[in-house]
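All protein chains but one are shown at their positions in the complex.
Each chain gets a letter, A, B and C, in the order it is written, and its residues are counted from 1.
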Amino acid sequence: MSAILTKNTKVLVQGITGHQGSFNAGQMMEFGTKVVGGVTPGKSGETVLGLPVFDTMAEAVKITKANTSIVFVPAPFAKDAVLEAVDAGIKTVAVITERIPVRDSIEFIQYAKLRGTRIVGPNCPGLASPGKAKVGIMPNSIFSKGKIGVVSRSGTLTYEIVNALTESGLGQSTVIGIGGDPVIGTSFVDALRLFERDRETESIVLIGEIGGTAEEEAAEFIRKRMSKPVFAYVAGRMAPPGKRMGHAGAIIARGRGTAQSKISSLEAAGVKVASVPAEVPKIVLKGA
Amino acid sequence: MSAILTKNTKVLVQGITGHQGSFNAGQMMEFGTKVVGGVTPGKSGETVLGLPVFDTMAEAVKITKANTSIVFVPAPFAKDAVLEAVDAGIKTVAVITERIPVRDSIEFIQYAKLRGTRIVGPNCPGLASPGKAKVGIMPNSIFSKGKIGVVSRSGTLTYEIVNALTESGLGQSTVIGIGGDPVIGTSFVDALRLFERDRETESIVLIGEIGGTAEEEAAEFIRKRMSKPVFAYVAGRMAPPGKRMGHAGAIIARGRGTAQSKISSLEAAGVKVASVPAEVPKIVLKGA
Amino acid sequence: MKLLEHRAKRLLDSYGVPIPEGYVVKTPEEVRDISYSSVLKAQVPVGGRRKAGGVIFVSTLQEARTAAAEILKLRVSGYSPKEILVERKLDIVREIYLSITIDRSGRIPLLMASSEGGIEIETVPDDKIWKWHIHPFVGVQTYQIREIRSFLRMEDPGGRELSDILKNLWKFFWENDCELAEINPLVLTKDGRLMAGDAKITINDDSLYRHKDLVDLEEELTPLERKAKESGIAFVQLDGNIGVIANGAGLTMATLDNLDLYGGRGGVFLDLGGTDDPKKAERAFELMIEASPKVILLNIFGGMTKCDNVAAGVLAVKEKLGISVPVVARIRGMNEQRGREMLSGAGMIAVKDLDEACRRASEIGGS
Partner (left out) sequence: MKLLEHRAKRLLDSYGVPIPEGYVVKTPEEVRDISYSSVLKAQVPVGGRRKAGGVIFVSTLQEARTAAAEILKLRVSGYSPKEILVERKLDIVREIYLSITIDRSGRIPLLMASSEGGIEIETVPDDKIWKWHIHPFVGVQTYQIREIRSFLRMEDPGGRELSDILKNLWKFFWENDCELAEINPLVLTKDGRLMAGDAKITINDDSLYRHKDLVDLEEELTPLERKAKESGIAFVQLDGNIGVIANGAGLTMATLDNLDLYGGRGGVFLDLGGTDDPKKAERAFELMIEASPKVILLNIFGGMTKCDNVAAGVLAVKEKLGISVPVVARIRGMNEQRGREMLSGAGMIAVKDLDEACRRASEIGGS
């Protein structure tokens, strides 16, 4: 999707000298992404996979002309890393780090908004546009180039469904993992708006889950603003009420945010909803 | 200028029950502005010049559908008034109040930026588009409709020069008094950018004064980005160095911000600069 | 992390939010002075204690000690109260509702106020709840406080105190990484004072590393729950008989949904989080064996790890502890075929498809 990732996307890896950072830098490069360097304070002068490591984002941006970054630094330091990226003029920051205090997320998301930087995440698998670039941790093998935009709150469930799409011959224009935290930089609605405008996207697969009201808001937006067909899967029909299902996004409380409420809202907005992941490619093929 | 004031500009007067507020509400209405009400906490239900007075901006906006406000409330309460306007969804706020602590201005300007609201001022005479609307305190008598955009850091000096333009048959598209404080919401560069885009503006008169580097930055912008002719006057050639000339904007320090530095920068950018106010219409007529 | 009422109140008090006089006891004997009408309140991190008999009003020391003994015997939504808050009974004129929470859609905090305090806020109609976003970059604004006072018809007495409470509650909320700070009711007393009658505070778990002073609440966990927590594995006890291990909350939930398609019911389930770390998978397997489900369904979609490494980990657990129940393994990712071969070689059902894995596990579970 030209709105976020393009062939000119140049990526810096914040926390490149860590295990996750270096592994995924390599994977992103294999995907064809222009990874231009990394930042780890105090490690200036080192190289990782032949990429230069810088002490600061300001210096890294000055030298590499990067416009995008991916954050792997541990939760207690993630806010600082994101603010540094924003101040350095980075236009898109994918925050992979999980367990970031929600106050920190609120602060860097609002600051990024003020400065005109897009945040994807935190606690997300990042995003990818097959044939262009991947800024994230999703396995390369699941993707194929095509016309479907995928937006998902979930991590590995995204892999599952994107993989299923690929195996059914349904390629993707862009896949955005928006993250499962209560407060995130790019919402379903933000992503849908981008997909609606994006010429390379013909239809959209939305992967939701129980908790919060993001799917209900997406349904409202789809009803009012979307002309492209949207398909969905909402995880958690069988999840027990009131229990945490692994992360903060997945709480059912007070009858709102249930799978049923989300599925009904989406269906009322004309969205076909699959009941299990394997059904997603089937409804897309049927709908197309 | 359609970029700020239009025939659909609907104005709320914050602090309407004060002397300045009520007087200027009347003057704005005489100018042809759609003043739709006012806000003074605790005065809900009263009327001023037949206009309804509300307790809160939220209520006032809900009922009047106003998109613009003008702030007359005293300096210690001005920040609260601006934030209230921003939160109520107002798109343009002209802050007339002077002597607002600069920290307060910084805060409400940054907050307004975050929420997409334009601030003009503080410590400014507001703005006016003859034939459309006036959101300010400039005397109605000085204006005439025409093709000249005027932007000025000064208050009464603006009246002087706009009046001189009018008397020479040079009408104005929009006059913006950006205010003389160190930190302001709409800068020379912001205003020039609006004028460059505005179809109703054919040439621009910029009224600067000593202190700061806003005129130098404007010159830089004019050189790089402006296709329309710009004329200027810079007050303070004869002002003594290092003395405060009435407000914080007018300090000469360390050889920067002098009248000479500003005039040279502007002239180097192709701007004709008048040496006294009365010369402004002459250079405009000559240049046109 | 939810704070017990008495801890929540002590914290609010330190931020200038008035609370009633009171003290905490752990035994009936610790109830001392009852020189005024008092109320004894079971300290549990869940709602519903009043209905369960956990709130008792008393006038004498004898009554108080009897009440305390009764409360300590209760079980409130699965929690046994270990502490009781003994508080001076308030002379209530009005009860107000006040809370700050994080609005996911707005992405910033939300302040709510209502004149209908003292009851569950969910039962109050929307037009009786005042809502305002608080932007953390500017905090609670004077105009907002003015609006709240006007909405609550809260002029003096109490109006000025309300303004302070709003500012202090916000400061408390933000500085302490709260997800919820609720005062319900905020009581206006006969002598014109405002006091937090009850308080519910939830601290964002991800922030606890910087609030070491707040972390002392002992959660009531089963031994298995505790072990899972210590390993960073989310543990949920369901009522079915299929033990599910998956990585990621979404994938775990999708697995439960998919089991349902074939009549299968999840029992214990373990979510490794977004990781495919073989060590964590191994640990989850060990825990799952302790939980002794009828069948174990392993569903891993790998990103960073090779599937044969995950398989090797599973086989190591089998070697060490033995696995007496059938295992359906579905592993995707790098070297997945080799991984499946290793597992089926060890007698496990190893498949490629999630749907198939769920069908097979449901067949075993349902049989």
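We take it that a residue touches a chain if its C-beta (ideal position, glycine included) is under 8 Å from a C-beta of that chain, and two chains touch if they have at least 3 such contacts.
Not measured: the values here are computed from a predicted model.
Summary of contacts with the chain left out: across B:210, B:269 or B:284, the touching residue is B:210. Only one of B:11, B:51, B:83 or B:137 touches the chain withheld from this view, namely B:137. Where subunit A meets the omitted chain, the residues involved are 41, 55-58, 77, 80-81, 83-84, 87, 107, 110-111, 114.
Across the interface with the omitted chain, subunit B contributes residues 20, 23-24, 75-76, 98-104, 106-107, 109-110, 123, 125, 137-139, 141, 152-160, 163, 180, 182-184, 187, 207, 209-210, 212-214, 217, 233, 235-240, 243-250, 254, 275-278.
In the analysis below, only the chains that are shown with their structure count from here on.
At the centre of the protein atoms shown, by the Cα-centroid criterion, sits A. Shared contact sites, meaning residues of subunit B that touch two or more other chains, fall at 110, 114. Among the residues of subunit C, those in touch with two or more other chains are 135, 137.
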